[in-house]
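What follows is chain A.
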Amino acid sequence: GEDMDEPSSALRAALLTSGPVSDAGWYAGAYDGLLLIEDSMDASVSHQQTATPAEYDEAFIAYASAGYDIIFAHGNEYQDAAIRAGEQFPDVRIIVSGGGRVSENVVPLIFRLEEGTYLAGMAAAYMTESRIVGMVGGVAIPPAEGAFRAFEAGVRAVDPGIEVLEAFTGDWDDVAAAKEATVAQLSRGADVIIHNLDAASFAVFQAVREVVDDGRVAYAIGMNGDQNAVAPDVILGSAVIRIPEAFLSTARRWQAEGVGGAPIYVNTEQDVIDFVFNPELIDRVPAEAIERVAVTKSAIREGEVDLPRVIVVEGEVEGR
Partner candidate 1 sequence: MSVPLVRLRGIERWFGRVRALAGASLELHAGEVHGVIGSNGAGKSTLLNVLGGLLAPDGGTIEIAGAPTAIGSPRDAWSHGIGLVHQHFTLVPALTVRENLALGLRGRSFQEIDQIVDVTIEQTGLWVPLDAPVRSIGVGDRQRTEILKTLLRDPKLLVLDEPTAVLTPEEVDGLFTLLRTLAREGKAVALVAHKLDEVLAVSDRLTVLRTGETVLSAQRSDVSVRGLVAAMVGDGVADEIAVGVYRKDRPGSSGGAHGNPKGDETTAGVADAAPLVGRVVDVHDDALVDVTLEVHAGEVLGVAGVEGNGQHELALVLSGRRAPIAGQAHVPEEVAFIPQDRQREGLVVDFDLTENVALALSRLDRFGTGALMPWEDLEKEAERIRTRFDVAAPSTETLAGALSGGNQQRVIIGRELALGAPMLVAENPTRGLDVAAAAYVHGELTRLASEGLAIVLISTDLDEVLGLADRVVVMTRGRAVDVPESERSREGVGALMLSGGAEAT
Partner candidate 2 sequence: MSQVELVLFLESAVRLGIPLALAAMGETLTERSGVINIGLEGSIIAGALGGALGALAFEGAGLGIIAGAMAGLFVALIFAVFAISLGADQIITGTAVTIGGLGMTGAIYQAQFGATGTELSLPTLAPVAIPGLSEIPIVGTAFFAQAPTAYLAYVMAPIAWYVIFRTAWGLELRATGEAPAAAEAAGVRVRRVRFVATLFGGAMAGIAGAHLALAHAGTFAENMSAGKGFIAIAVVVLGRWNPVLVLFAALFFGAASALQFFLQALGFDIAYQIFLALPYVLTLAALAGWVGTSRAPAALALPWEPHR
């Protein structure tokens, strides 16, 4: 946003995150989305990392009064401040990732991540030998809860007898905590672990790698981005959100037809959400599993699978 006097025809987009964008995950995806908008739409962009609710209003007001057209607020924590700012600045459009409140110019952008983790759960169920799988999260926010519930449901869809462990470390970045939580689950017998972490996710892979090196069979499942290449020796597959694409399409839609008044859902249908097996390990996966995951994916696309959904948006019945 250096050029304040730019002609108003060009799109001006801003991004708010409450964590560092160097996490190679959730926030990094949003930042990549912003840069993608800058490149593809010749937009001028700006980013601010906020730390506390006190800063939310301030950032919205600052961007709105500086003439930004669209503000991506990447987390449900922004929802209340977004509504307040929306009332004060009717011309701005605020997109709240995972937000729960809608108004004419405040639009929740709902990532149906559970569609990906459901598939991941199925894959995990096929791979587990101990019939115990684990989930390690940072903070129990709705997307994390939703992702984990769907993972559980995916596991149970294959084998209702499989035990699913869950742990939260309370911190997205605390690698030591993430590692120990994973180690604790592995030592309880879990042999497939999915995470919902940011920067600390690598510690999960590291912990799995260490037991694999010790001769056990165990897998990790990547999340948010396609993490398959990060630890190709232990990652079974990744539940992917293609955040940049979602941001770009949202911005395009704003330019073409405008957004507002209703939440935007992104899911497997637009290929924003996906589950991808790690090509390095795919020969270990039974054909039946690959087949079943593929079939279920299309069924989900068609809306034929009854997924446990966290109803995020106020007043929403069952949207997609």
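Simple rule for what comes next: a contact is a pair of C-beta atoms (placed from the backbone, for glycine too) under 8 Å apart; a residue touches a chain by one contact, two chains touch by 3 or more; residues count from 1.
A word on the picks: all candidates are chains of the complex that A comes from, given by their letters.
Just so it is clear, the structure is predicted and the values come from calculations on it, not from any experiment.
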Which candidate touches chain A in this complex: 1 or 2?
2
Seen from chain A, its contact residues with candidate 2 in the complex are 20-24, 27-29, 31-32, 134, 140, 165-171, 173-181, 183-185, 187-188, 198-203, 205-206, 209, 227, 230-231
